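Of the protein chains in this complex, one is absent; all others appear in place.
Chain nomenclature is as follows: A and B, assigned in order of appearance, with residue numbering initiated at 1 for each chain independently.
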Amino acid sequence: MALIDQMAGVLSQVRALRPLVHQITNYVSVNDCANIVLAYGGAPVMADDAEEVVEMVAIASVLVLNIGTLNSRTIQAMLLAGQEANVRGIPVVLDPVGVGATRLRTDTAQRIMAEVKLAVIRGNASEIAVLAGEIATTRGVDAGSTVGNTMLLGQELATRLGAVVAITGAQDIITDGCRIILCDNGHPLLTRVTGTGCMVSALVGAGVGVTADYLLAAAAGVVSMGLAGEYAAEASSYGNLGAFRSHIIDFIGNIAPSHILAGARIQLHA
Amino acid sequence: MALIDQMAGVLSQVRALRPLVHQITNYVSVNDCANIVLAYGGAPVMADDAEEVVEMVAIASVLVLNIGTLNSRTIQAMLLAGQEANVRGIPVVLDPVGVGATRLRTDTAQRIMAEVKLAVIRGNASEIAVLAGEIATTRGVDAGSTVGNTMLLGQELATRLGAVVAITGAQDIITDGCRIILCDNGHPLLTRVTGTGCMVSALVGAGVGVTADYLLAAAAGVVSMGLAGEYAAEASSYGNLGAFRSHIIDFIGNIAPSHILAGARIQLHA
Partner (left out) sequence: MALIDQMAGVLSQVRALRPLVHQITNYVSVNDCANIVLAYGGAPVMADDAEEVVEMVAIASVLVLNIGTLNSRTIQAMLLAGQEANVRGIPVVLDPVGVGATRLRTDTAQRIMAEVKLAVIRGNASEIAVLAGEIATTRGVDAGSTVGNTMLLGQELATRLGAVVAITGAQDIITDGCRIILCDNGHPLLTRVTGTGCMVSALVGAGVGVTADYLLAAAAGVVSMGLAGEYAAEASSYGNLGAFRSHIIDFIGNIAPSHILAGARIQLHA
């Protein structure tokens, strides 16, 4: 079956299985992350305290960790939830928001990578470079987060962690270290609304909750958001940001496998 | 005066008295809960720290407690605020979001029910079943949260607590243990936007802030949200979730007593 058909199949599975997506996330985009998972066909649940995350993740299909607004209480909850998810075979997605900007974010992302087996990491190029470079540094090698070969850094990180790495940007890169999917969907307006990256991670989480092929799940989430951006840009006359944001949710609520089949602009990197 | 006229009167009172609705709530739907109270005619205020909730609730018309994203800090604040509200005769509304999913949520809901006299509990059928069943269990009786006679469970809970219980779903049930109001307003799309339950609780809170007849206040809030769902579904072409969400607020901002008089589909259960 062609890659694009399989990606469309992820969406069908989300709609059919309604995965429970447990998110420990930041308070900036949390509402959007809940709404986009609902629109995509999943069921979001937010719980971020150490006193309940172990129980909550146990009933979830997937755990999404987003380090956008960290504090010591939520860091503890992320680690506990992630470890419990690992024990139970529940996949974990990491969104390393702003990693590199502060020591707390970098340390927390590294600690999560060290203590929790991850299914997918979804970030932008600079975030992934930090993660790849930092790991390299601890091994005495400067992988060159400033050199900028994003694709190679993503592959290296994916291989080391045994996880899928999804790097979103003008061209999206999704890799499991071996295969690389490039995606050209999307619209620049996505960078003018807060939390669109977080929302992609939430969509990726929903997909990861229904299939063991995390590369496909990640690609389906990335492509879905890209298509949503294209639709919303046109529907909002290319520049009404309030309308654009609302149309993103409209589109994700209405997206069908046929949209992916007709609209995905992906290629396998040779 | 007919029930429906009285419910319309609650809305008029909210507009006239502009109740201050103090909400200690989750960070997922908090913005929507503030905006819907404003749209309905109330004045929202959010404060969740033990250091200030006692003072804040003292100037409020009503306190709404929502356990959607609990932690030890906010649990303490909820109990302190609830007890102070009781001392001052300020009514308290509880939304037991996700009760039953974790021990923390169940324990907290039970502790609030034990330590704070409640005016209204607003939840969905499974949440109310947990509350009713758990209470029954502690008395050595299994009220049967799985048996599923939601109406009876609601009545039992209402009678035990001396509170109004509002159970929202395909058909809404509002009862004070004696009278039962059934409401058939609403639209399935309300389940595809996060926080619509929380928003109903916020509307109920605004009503409770202006009348001692909590059954009426709860019914007015439930019917208002149901009518909003019907309007928004049509206005958003039955499936644009971003637009649907925005139209909910449009409608609540414009709702007049005449909308309730013309649109409420309620009946007193014989």
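Criterion: a residue touches a chain if its C-beta (ideal position, glycine included) is under 8 Å from a C-beta of that chain, and two chains touch if they have at least 3 such contacts.
Since the structure is predicted, the reported quantities are computational estimates derived from the model, not experimental observations.
Only one of the listed residues, A:87, A:241 or A:261, touches the absent chain: A:241. Residue in contact with the omitted chain (choice from B:6, B:31 or B:83): B:31. Contact with the omitted chain, checked across A:6, A:69 or A:110, is made by A:69. Only one of A:28, A:58, A:152 or A:182 touches the absent chain when the whole complex is considered: A:28.
For the chain left out of this panel, the touching residue among A:3, A:58, A:104 or A:152 is A:104. Touching residues on subunit A toward the chain that is not drawn are 26-29, 31-32, 68-72, 98, 101-105, 192-195, 236, 239-243, 245-246.
Residues 27, 30-31, 34-35, 38-39, 44-49, 51-52, 55-56, 59, 73, 245-250, 252-254 of subunit B touch the missing chain (whole complex, contact as defined above).
Note that in this section only the chains that are shown with their structure count from here on.
Centroids of subunit A and subunit B (each the mean of its C-alpha atoms) stand 34 Å apart.
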